[in-house]
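Moving on to subunit A:
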Amino acid sequence: MDFLSRFYSSSIGRKFFVAGAGLSLCGFLILHLSGNLLIFKGPGAFNHFAKTLDSNPLILPAELILAGFFLLHIVIALIVRYHNYQARPIGYARYSVKGGRTWGSRTMTATALIVLAFLVIHLKDFRFGNRSEGVYQLVVSCLKNLYYAVFYILAMLSLSLHLSHGFQSAFQTFGLNHPKYTPAIKALGYLFALVIGLGFASIPLWIMMGWIK
Partner candidate 1 sequence: MKFFLEVWRQKNAKVQGGLVRYEVVGITPEMSILETLDVLNEQLLEKNEEPIAFDSDCREGICGMCSLVINGYPHGPEKASTSCELRMRHFKDGQTIIIEPFRAKAFPVLRDLVVDRSAFDRVMAAGGFISVNTGNAPDANSILISKKTADKAMDAAACIGCGACVAACPNAAAMLFVAAKISHLALMPQGASERDERVLNMRAQMDKEGFGHCANEYACEAACPKEIKVSHIAKLNREFLRAVFCSDK
Partner candidate 2 sequence: MDKMSLDSKIPAGPIQEKWDRHRFDLKLVNPANKRKFEILIVGTGLAGSSAAASLAELGYRVKVFCLQDSPRRAHSIAAQGGINAAKNYPNDGDSIWRLFYDTVKGGDFRAREANVYRLAQISSHIIDHCAALGVPFAREYGGTLANRSFGGAQVSRTFYARGQTGQQLLLGAYSALMRQVGQGSVQMFPRREMMDLIVSGGAARGIVCRNLVTGKMESYAGDAVLMCSGGYGNVFYLSTNAASCNVGATWRAHKKGAYFANPCFTQIHPTCVPVSGSHQSKLTLMSESLRNDGRVWVPKDPKDKRSPDQIPEADRDYYLERRYPSFGNLVPRDVASRAAKAMIDEGRGVGPTGLSVYLDFSDAIKRLGESSIREKYGNLFDMYYHITDENPYRVPMRIYPAVHYTMGGLWVDYNLMTTIPGLFCLGEANFSDHGANRLGASALMQGLADGYFIIPYTLGGYLAQAKLPKLDASAAEFKEAEILATEKIKKLLGIKGKKTAADFHKSLGKLMWDDCGMARNEKGLKNLLSKIPEMREEFWKNLTVTGSGEELNQALEKAGRVADYLEFAELLAKDALHREESCGGHFREEYQTPDGEAKRDDEKFSYAAAWEFTGVGKEPSLHKEPLTFDSVHLAQRNYQ
C-alpha cells in the first residue's frame, strides 16, 4: 500500500481525494434531497419514509461511510488550503487575474465553512434531535423560526455556490477535460448546483410562507 501513501502525499493525489469524496457527497445530496422533497406530499409520506430509513439495519454503516467521506473531504481540503496558503507567503498589493475564477471558486473555503457550521447544527437538531413526534413536525417547528429558516436558506445558497465550482472542478482533477464534453459538464455542474440549492432551500421557504404547516 506504499503507492497509496505516496499518492496521498502528492499534491495531485490529495486533490484527487477531495474531488472523489466531493463527488460522492454529491450523490448523497441527490438522495437526501429526494427524501426531503417528500415533505411536499404531507406528514404521512415524509414520516413514513423517515421511519423506514431509521429501521433499516444498514443505515448505521451507511452513515459511518458517509461521515468518512465528509471527514475525508473536509480534512484533506483544509490541508490543501494550508499548503496553498504557505505557497505564497507575501501576497500582491493588487491582484486582478480572473481566468476561470468565479464567485464559486473564490469562495470555496468560506462556503465550505458555512456549510460545515450548518452541518453541525443540522445534525444536532435533526439527526440527533427529538424525533418522537415525527420528523415532519420536527422540521416544521424548527424552520418556523425565522432566523433558523434564513440561516438554512443562506447555507443552502452557500452549498450551491460551493457546488457550482466543485462539481465541474472534480472532473478536471480526474483528468476529464475535452472540448467534446467539458462544456456539458460545466452546464451540468451549474444545473446541479441550482437544483440542489433551490431544492433544499424550497423547504424553509415554503414553511416561512406558511404553505407547509
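Regarding selection, all candidates are chains of the complex that A comes from, given by their letters.
Please note the rule applied: contacts are C-beta pairs under 8 Å (C-beta built on N, C-alpha and C of every residue); 3 or more make two chains touch, one makes a residue touch a chain; residues count from 1.
It should be emphasised that the depicted structure is a prediction, and the values quoted were computed from it without experimental measurement.
In this complex, work out which of 1 or 2 touches subunit A.
Answer for subunit A: candidate 1.
Mind pulling up the subunit A residues that touch candidate 1 in the complex?
Result: residues 3, 6-7, 10-16, 80, 83-84, 86-102, 105-106, 108, 165, 168-169, 172-179, 182 of subunit A touch candidate 1.
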